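Apart from one protein chain that is not included, each protein chain of the complex appears where it belongs.
So, chain A:
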Amino acid sequence: MTFLKLLIRNRLAAAGAVVMALVLLLALITPILPLPDPDVTNTSNRFVKPFSEGHLLGTDHLGRDLLARLMYGTRLSLAVGIAAAIFAAIFGAAIGIIAGYFGGKTDNIIMRGVDMLMAFPYILLALAIVAALGPGLTNALIAVAAVNIPFFARNIRGVTVGIAHKEFVDAAKLAGEGHLRIILTEILPNVIPVIVIAMSTTIGWMILETAGLSFLGLGSQPPQADLGSMLGEARSALITNPHTSIVPGVMILIIVMAINLLGDGVRDALDPRLRSGALTRPRPSTAVARTSEIPKPRETGTMVLTDLETQFHVGQRVYKAVSKVSLHVEPGECLGVIGESGSGKSVTALSIMGLVASPPGVITGGSARYDETELIGAPYEKLRRYRGDKVAYIFQDPLATLHPLYTVGDQLCEAIRVHHKVSKKEAWQRAVALLKQVRIPNAEGRAKVYPHEMSGGMRQRVGIAMALANDPDVIIADEPTTALDVTVQAQILALLNDLRKERGLSIIFITHDFGVVAQLCDRVAVMYAGRIVETGPTQAVLDDAAHPYTRRLIACVPELGEGRRELHAIPGLPPAVDKLPAGCAFAPRCDKADALCQVGTIELEGNGTRAVRCIFPETKLSEDVA
């Protein structure tokens, strides 16, 4: 029933349905309407203009009443179009079900034939059939139905193949039921919806096609007229008396448009992706809708985030993916941001340069300052100039993040040439140099290959090379090693570490793996449900974590050579960020939680170098550490 509701809510589709119902109703009651005989000629009364006495739409070249001819013509066109659709559906479905149900050789032979028929431009086939059978409305109907049979056969075969191997069909076979009985009682009821949908999307076509054949003089023969032959007959008087052409033409237009609107509505209502509104394209930069003033930065560094807030607005729901996150990173420093999937760490990273998909993403507050420049809410062009030049990203899964149809060399060249005016040749040389720098063997050759021709580790190196292309000050690495095996991961981490030391890069390293943080990061920030729950120097946090969640995350890391230690997965799941509980978001999964943990707001408190958001920390942060 949601389907019907969706269809009605779609105003255009509803309008199409109303118009179509009206046309159908008029066509049905035409014989009982007080209309003159559509075939009675009166040559003394030719080409009467519309809106004349006794002839609302005027008369045609033989003095016949156009309104009457239009009504009967519409009736005939609809009848023929619908009949053609029904024939095409019945024969197409029969062929499709037989092919799909019996499979094997039967299927192969039938589908080959169907493919052959589809190799024709449809009108050639229709013309050949009409040529063989002779012009006439019945033959035109047969031709149009025949031309559309392959379409139905192919669709319905696909569905039948899926059903033919279901348990209930096997059960019926085991029970000794005959093929015909199985097809009629088990298969057919399941494919009928598909048949109906295929009909609803093609019926407009069939009306148009039969009208077209009649227009060519190959369909309905005088004096009988459908809309197409009315238009065809009127063509010779087009210049002198255009109304005889316009009347049937507009009618065809109205019918086909109403059916198209309805068909689109049906398709949209059935397509679940459109239903959730997921098929929206992200804008060039994330929408910013501040609800508060730009906060003053409290820390210093190349990149300073202050109270950053990013939300996802989906329908009525608001997902608070990032809630007041503050981070900073100094030149040559590596900051680790760690958390489970869904903790908001990637969204935080993407918010900085406005790369959160929007819609549905909205940055609702906070500040991200690079080198004294505010990035949140900066004009697009300013943001674009910084992207890749001053602040570069390394993404996870380079197979999806590199363009599949450009060579890696071209993608690197582009990164350089976006920000620097250099010749193509020069850019290419730098691209090769970059590939060498990230230790890709045979860099000259590798620059010419496509991403899918490389291994995962090599692709990840290309991603790093691309980030380094313009010698940025800040690199934001979003789980760059997650998809890689351990040895490659170690190589990539070592590479990043060297680069940081050589170039004085600031790195923000997003990960869910404390092992990686321990290898690379100077400081670490732990995120949970969109908030930072603990932050401090990596070694201090690792040695003596203050937040219970941090402890559990550290316990998740297996230690080499200590095979006996168990892995402590954290029971439960992170909370949905559209319904965050009061107090500590981790409380429901925490051993130490008590009633106090679930009220009010718990602040991130600390001593300057370390901070924790917990009222029962695992360890007391001494005041004199700083």
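By our rule, a residue touches a chain if its C-beta (ideal position, glycine included) is under 8 Å from a C-beta of that chain, and two chains touch if they have at least 3 such contacts; residues count from 1.
One rule holds for everything that comes next: contacts and distances are computed from a predicted model.
Within the choices "Cytochrome c", "Glutathione ABC transporter permease", "Branched-chain amino acid transport system ATP-binding protein" or "Bifunctional protein PyrR", the name that UniProt assigns to the complex's undisplayed chain is "Glutathione ABC transporter permease". In the complete complex, the residue from A:Leu137, A:Val322, A:Met353 or A:Val474 that touches the missing chain is A:Met353. Residue-wise, the contact with the chain that is not shown comes from A:Leu238, picked out of A:Val196, A:Leu238, A:Ala433 or A:Leu596. Residue A:Arg384 is the one among A:His313, A:Arg384, A:Lys436 or A:Arg503 that touches the chain missing from this view. Of the candidate positions A:Ala14, A:Val194 or A:Met257, contact with the hidden chain is made by A:Met257.
When the whole complex is considered, the residue among A:Leu24, A:Ala83 or A:Leu127 that touches the unshown chain is A:Leu127. The chain not shown here touches chain A at positions 112-113, 115-117, 119-125, 127-135, 204, 208, 211-212, 215-218, 231, 235, 238-239, 242, 245-246, 249, 252-253, 256-257, 260-261, 264, 279-282, 284-285, 353, 355, 357, 380, 384-389, 392-393, 395, 397, 400-406, 414-415, 418-419, 450, 452-453, 466, 469.
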